[in-house]
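One structure is given here, and the rest of the page talks about it.
Only one protein chain is missing; all other protein chains are in place.
And now, chain A:
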């Protein structure tokens, strides 16, 4: 019996008696890029951003190249194939004319993108004419139909994998709005019909065909001539199509390198309300810090991956041992032993999952009541029918009464007190901005909160408080520097983007690392506007007075005392250090005869760390002297 992979690895959402709301999310995307390589693609040009003329072919190629570079980071499990049509040479499994599938070694036609693919594709334009060549595939008199061939090849490539687990797409780049224009009569009608039928067959198999038309400045691509039928446009869609297609092209180029995650349930939990009434919920991670990706250790000589082996060694006997089952904590004068089971038992303070404890007004949730990224909660009726109804009722009451729920989240690893904050759905023109549901916010315990602000209280004089005028100045400043449409998603992480850029440059042997625009820097230009400058100046004058010297040490006497001390110590060390002939001492092995204080003169004078035992200090000096 072969075990059905869909059965045991079934996603929680992947219910066979699928309820209507459970949209299935494909885990992968298979894309075939079909690029028209006819001479017309090389002869027509568009002005590019920097004013130079670019051929349509170049535009298509660079768009795909950009897209591949983001894809390899964002969704590296997706698979792509690139196929040119209207070519002189042919290369495809079906051996059809005028179509060429581009590929590199160690890769199937439709496969995950590799660095090699991206690299070779980047310079394809140089060798294109020599290796692949361009010529019209559809000419009157011949029965050849290169567009038909291309669609056929794409469809055959996309036969791989089931439509259930993968999204399949064909992206077609062309500037020929009337591919059969050169043919007349019955032959034209026949070719049009067979090509449309081929496209329809593909679409029936769950493959979507998207057109990325390239227009010339003086002559717009006319979709209605042929392609509207191929991709199935009707009525209003037809009028909307051209502008949206231009946008799509731009979007493909400007994608952010961002690892994509498929939507999945983190955990299925119950919320017990009272009287044994428990409802069913799913939790999702909507916000989590993205890390640069896991490190794989390699052997620097062979570049082959290494595996880590952990071994446990008894410190007393040096014997190798199994992972010990006991832990200990020194306490009083003893080592208290605890077994792993005992420890997990200690953490198990609650049965079940989420226990509702009560409700509080939102004003009780302070800004410092936060520990970790929140978790999103959405109801489910999969096992307990009626859960969703209760959830919606509670959510609406909480939103309307401006209250949040306090609950105890009894996970086995990290039991914690949480706040459940209700969130109504927010929809904008672009779609759902905030999904409806509750956000679980992890609350601190009393020992997690620190009262640092009280440490520096001034008990004699009281803390300075701003006057009404100062507050008024601050308010006008705030009005001046207002970020109206601020959204938390608007900044890319410059550190991470830099990381991806470096990775790409190294993987593709690029000479220079693409520049990363640090979007998190303040808007210098905006800050320099006269209105802003004036508001800042007025506020400054109002709180600091007019004789304020920022660098003066009017602030903390203690800190500057310490720094003065450090400075004199350093000067002293330089002086003392000059009294010794260090290279001589080192050569004669006499460093060990000096005291630690004396050794530190050298270290301080040379700005080296002064920590560690005597041997460490000596070896540091020797290293510095180059011995």
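Details
To be clear about the criterion, contacts are C-beta pairs under 8 Å (C-beta built on N, C-alpha and C of every residue); 3 or more make two chains touch, one makes a residue touch a chain; residues count from 1.
As a working rule, contacts and distances are computed from a predicted model.
Of "40S ribosomal protein mrp2, mitochondrial", "Phagocyte signaling-impaired protein", "Putative tRNA (cytidine(32)/guanosine(34)-2'-O)-methyltransferase" or "ATP-dependent DNA helicase 2 subunit KU80", only "ATP-dependent DNA helicase 2 subunit KU80" is the UniProt protein name of the chain excluded from the display. Within the full complex, the residue among A:132, A:249 or A:474 touching the omitted chain is A:474. When the whole complex is considered, the residue among A:65, A:156, A:249 or A:286 that touches the unshown chain is A:286. When the missing chain is restored to the complex, the residue among A:205, A:238, A:343 or A:622 that touches it is A:343.
One of A:179, A:213 or A:436 touches the chain omitted from the figure, and that residue is A:436. Touching the missing chain, out of A:135, A:165 or A:370, is residue A:370.
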